[in-house]
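This report concerns only the one structure given below.
Left out: one protein chain. Kept in place: all the others.
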Amino acid sequence: MFDQFATAEPDEAVKLALRRLDEAKARGEGSNLEGVELNEVVVNMGPQHPSTHGVLRLVCTLDGELIKDVIPVIGYLHRSKEKLAEKRTYFQYIPIVDRTEYLASINCEWGYVLAVEKLMGITPPRRAEFIRVISGELMRIASHLVAVGTFVADLSPLGTAMGFYTFRDRELVLDLLESLTGARMMFNYFRFGGVRYDLPDGWIEKCRLFLKKMPKLVDEYEALCSDNAVFLQRTMGKGVITQQDVMDYGITGPNARASGVALDLRRNKPYSVYPELDFEVVVETHGDVFDRYLCRLREMRECVKIVEQCLDMLPNGPFQTGSLRAPYIIAPPPGAVYVGQENPRGEYGTYIESDGSRYPYRLKFRDPCFCNLQLFPKLLTGIKIADAIAVSGSIDLVLGGIDR
Amino acid sequence: MALEVGTNPMSMDAIAAALVEDFGGDLTDVRVQEPDTIVARCDRAALAAVAQRLKDHPQIGYQTLNWVAGVDRMKHFESIYHVYSWKTNTWLQLSVEVPFGTPEVDTVTGVWPCADWHEREAWDMFGIVYVGHPDLRRILLKDDFIGHPLRKDYIDNAENHPHV
Partner (left out) sequence: MGVSDLRYPKLENFNKPNVITTTADFIFSWARSHSVFPFTYGLACCAIEMLSSGFARYDVARYGMEVFRPTPRQCDLMIVAGTCNEKMAPVLRRLYDQMSEPKWVISMGACATSGGPFYDGYNVVNGVDKIVPVDVYIPGCPPRPEALFQGLLELQGIIQRYKFVAELPEVGAGGDGGRKG
């Protein structure tokens, strides 16, 4: 029964790498060492690998330690979400959207719910909008904590240096979200026209306690890494994303902002109550690995500011538009809509086409990591493997979104 | 040169009028979809030229491609291009009709490099062939997958499930 999996033939990606290697040899290229003929090796990194942050496979053509060519192979987590959308009702699909970018589930749900609300012409009440912003920004903090923690973990030999600190603090955020929504990771919290539950008693006080603590925790992370000579040497000047790359490849999120491009959908294409909130769009200048790390740390501080403002401005009132309490089967009028939303990783877009029935006709996710990953062959060629690990960790990929 | 957002803000109707005027018959059915998207159709023969002109347009300049998607409309396919203009901070959604019989359309990787993987995904899911694509092979499914799953008439075959 299991024998058909024992195959020794190279697959398409490896064949492509070998073809490119043959072409390079035919062109008469030499190695990077003087007087040595081309002696490159095609090596597979992944799909099971501790540093690829998921099931990403990189077919690398190596010349010693130098990477000459990288072919990313994805699809190892393709779960046919876009086809499943055509078999599930709009409401049944909300938990599946959660599992797209599983580290930022609330933000993914938000993108989907915004699109359906636009199709239906519903506006949630103000209290629900504020609760959405609060939970979305808390999720952003949790997501950046994982990003920074695993990134620094990749750089260190035994793997878990900063991870312990950031995951400990992520548990604090998840406690808050668990008492709000009932789940630690896949929240299933947003509804069309509001949210599922209102803030429980005492939640605001617990949240404020956490918000008072969070900036000191970010200070702790900065004290751990940002002045460390080895860390700086490994991250400064590496993996530079230029503004031309941002324009050509559609890079969004902290990766683009670290290169000096002030693109933040919460400012440029505001949704929900973001126009009323005062926060800074964190922009760095160099676009290297260190700047992306700094960008995420500073964004965590901005998230704290946003949540504090929301808690101060939180109005009383309903948390869900009355007409959508039950039944939960909706049939939006025919039409198509695209809504982009600022995920912790970039612009997460949902394109929904409805033909008037209970099931979507076409659902397409525009995933930020899918576009960011396209930059890999350009970013990773010509550098050493150790630097490649640092660069790929700083781009912050979540394969659930790339493969959908 | 810093890449900035919204250096030339124009109203949606002004953008629609400018597109109709500059592109004439190539861009048909130009509509404004509130609040910040223009929807238009384009003929597949004219796509390559229109894409380059859209990118190089002096006032509006759609310089970034957001995504490319395929849609199965039961009578024909559609390849949808969603592009972003930094100067006006607006989007344009361009639909190109692709017939079932010869599902071929020109690639836009020469204009927008990030179309590479998006077009591969549309090929993978629908079978739309992008003529001139540097490396059109499956991206999300395994290499020997049979069929194009997001088509409406796709039936899940046993050939794709060797372990069952």
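Chains here go by letter, A and B, matching the order in which they are written, and residues are numbered from 1 within each.
Just so it is clear, a residue touches a chain if its C-beta (ideal position, glycine included) is under 8 Å from a C-beta of that chain, and two chains touch if they have at least 3 such contacts.
Computed from a predicted model, the values in this text were never measured in an experiment.
Chemist: Decide which residue listed in A:Pro10, A:Pro47 or A:Pro377 touches the omitted chain of the complex.
Modeler: A:Pro47
Chemist: In the full complex, which of A:Val146, A:Val195 or A:Ala258 touches the chain missing from this view?
Modeler: A:Val146
Chemist: Just checking the interface: what residues of chain A touch the absent partner chain?
Modeler: 2, 5-7, 47-50, 54-55, 75-81, 83-84, 87, 95-96, 99, 102-103, 146, 160, 163-164, 167-168, 170-171, 184-186, 399-400
Chemist: Across the whole complex, list the residues on chain B that are touched by the chain not included here.
Modeler: 141-142, 145, 149, 154, 156, 160-164
Note that in this section only the chains that are shown with their structure count from here on.
Chemist: Whole-Å distance, chain A centre to chain B centre, using C-alpha means?
Modeler: Going by mean C-alpha positions, chain A sits 23 Å from chain B.
Chemist: In the complex, go through chain B and note every residue touching chain A.
Modeler: 1-6, 33, 36-37, 63-67, 69, 71-72, 80, 82, 84, 86, 89, 91, 93, 112-114, 116-117, 125, 135, 137-143, 149-150, 162-163
Chemist: Considering only the defined contacts, which chain A positions touch chain B in the complex?
Modeler: Answer in residue numbers: 1-2, 4-5, 11-12, 16, 74-75, 78, 80, 82-83, 243, 246-250, 260-263, 268-269, 337-338, 340, 347, 349, 351, 353, 362, 364, 366, 370-371, 373-374, 403-404.
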